[in-house]
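All protein chains but one are shown in place.
So, subunit A:
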Amino acid sequence: MRNIDFDCKVIEMKDIVKKFGDFTANDDINLTVHKGEVHALLGENGAGKSTLMNILYGLYQPTSGEILIKGEKVDITDPNIAIKKGIGMVHQHFMLVEPFTVAENIVLGMEPTATLGKINIKKAIQDVEEISNRYGLYVNPKDKIYDITVGMQQRVEILKALYRGAEILILDEPTAVLTPQEIKELITIMRNLTQEGKTIIIITHKLKEIKEAADYCTIIRRGKRIDTVEVSNTSETELADKMVGREVSFKVDKEDKERGRLALRIDNLVVKDNRNVEAVKGLSLEVFTGEILGVAGVDGNGQTELIEALTGLRRVERGKVEVNGIDVTNNTPRQIIDNKMASIPEDRQKRGLVLEYTVAENMILENYAREPFARKGILNKTAINKFARELIKKFDVRPEDETIKAKALSGGNQQKVIIAREVTNDPDVLIAAQPTRGLDVGAIEFVHKSLVEQRDKNKAVLLVSLELDEVMNVSDRIAVIYEGQIVGIVDAKDADENTLGLMMAGGGNKDEK
């Protein structure tokens, strides 16, 4: 079946280093891809795999290192050069013009024209039909983009790249948005493409798909290339092992503690995502006071929808959420906050902060109308600033200035502002959604310490994170979420990375048995 030409190295990336300020996203990475192979880039979130591919596609310039395409050294300073060299990229978020038809989107920018520059739409449709038949990527050229499924939209993106003469296709997390059936179809399409001599690089952290689709796999961890393996000779467990890595960056100090009473109960919760598809499918979970329950899982398994439903931002279709025995299902965010549930949101700039407001104004986002911050609808700036100054001191927000805008703070300090605000509300349940995303090591430590502090104060903490290390270090119990359901709960003491990694990737216990 395989059709790899080992004499033809279509891509060689040599000693690629990419630094963003002090942060090294790619640390001396080498990557060789042969003609006709499906090469997977495996790594956790933030490992640097997307950065590497963005360098190949010309979106970033490497700090050092060189790129060879078919043995010829090239300088890819922008995506147009990459396209000319036969590289096409399908991003995680599609870039399609929704009201246009499939054919119009595919030919966009290089439309076949008739006399007087009129678009020759007949020719466009013919062209699209021709390439779609050749590669088995069936689409209806006359459908409007907003009428077709996400899987179809992805096909359109792939066709767009092929129409531009792509020989090498980069697919960034191609399965993140697809249904299981669509994933199967995509894998078939990838096979068809390699039969036709195309080369494919997929960025992913799903082990199962690598096993099914890829020939070779390069594992990247914390910016470094760990290994390149032949997939057929490597087990999922070995891949998970290499992805997560043995060494643990920092252990969180915490004492053993008896958990208390039931504080948050989620019962058979069903929540739909933005596409109106069920993302949380009958999820049940219980969190007790004095414990941190970590939810581990790969992105896109319903975590976002779960959190939004819990905090009142997304409608619950079925099921129940109870805080301290009080039903808060489909309550407004205000009512949920008043029922002693606080949350550190997933996206601090979108949900957590009003960036144009000062630090002090952000500190009172949930309590602006309460005394002493306001009386009879008039804000008390003195009280607000005093409160903010206290929190800035206590949580070590830098710079120590309550009057600067939140947008002027670093990510870590923005997160401190949010944590200060949420914790000071004295909630019984604290939800922390990806609380360390994009933070540096120092800030991560601070966030972890804060979470443990809350647990020690007998709060119930629900930590949802894509970082397995984090979940394992901080939690008392670990629940694994997969496709909108909890597929297993283990005590953190008994947890090992490989088992969890397998469960997260849907490999689960059934493969082991």
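Annotations
In the analysis below, contacts are C-beta pairs under 8 Å (C-beta built on N, C-alpha and C of every residue); 3 or more make two chains touch, one makes a residue touch a chain; residues count from 1.
Quick note on the criterion: contacts and distances are computed from a predicted model.
One chain of this complex is left out of the view, and of "Nucleoside ABC transporter membrane protein", "Response regulator transcription factor", "histidine kinase" or "Nickel import system permease protein NikB", the protein name its UniProt record gives is "Nucleoside ABC transporter membrane protein". For the chain missing from the display, the contacting residue among A:Arg334, A:Lys394 or A:Lys457 is A:Arg334, taking the whole complex into account. Only one residue in the set A:Arg191, A:Lys320, A:Arg351 or A:Lys386 touches the chain that does not appear here, and it is A:Arg351. Remark: the omitted chain is touched by one listed residue; of A:Ile4, A:Ala374 or A:Ala492 this is A:Ala374.
Residues of subunit A in touch with the missing chain: 311, 313, 332-334, 337, 343, 345, 350-357, 361, 365-366, 368-369, 374, 377-379, 381.
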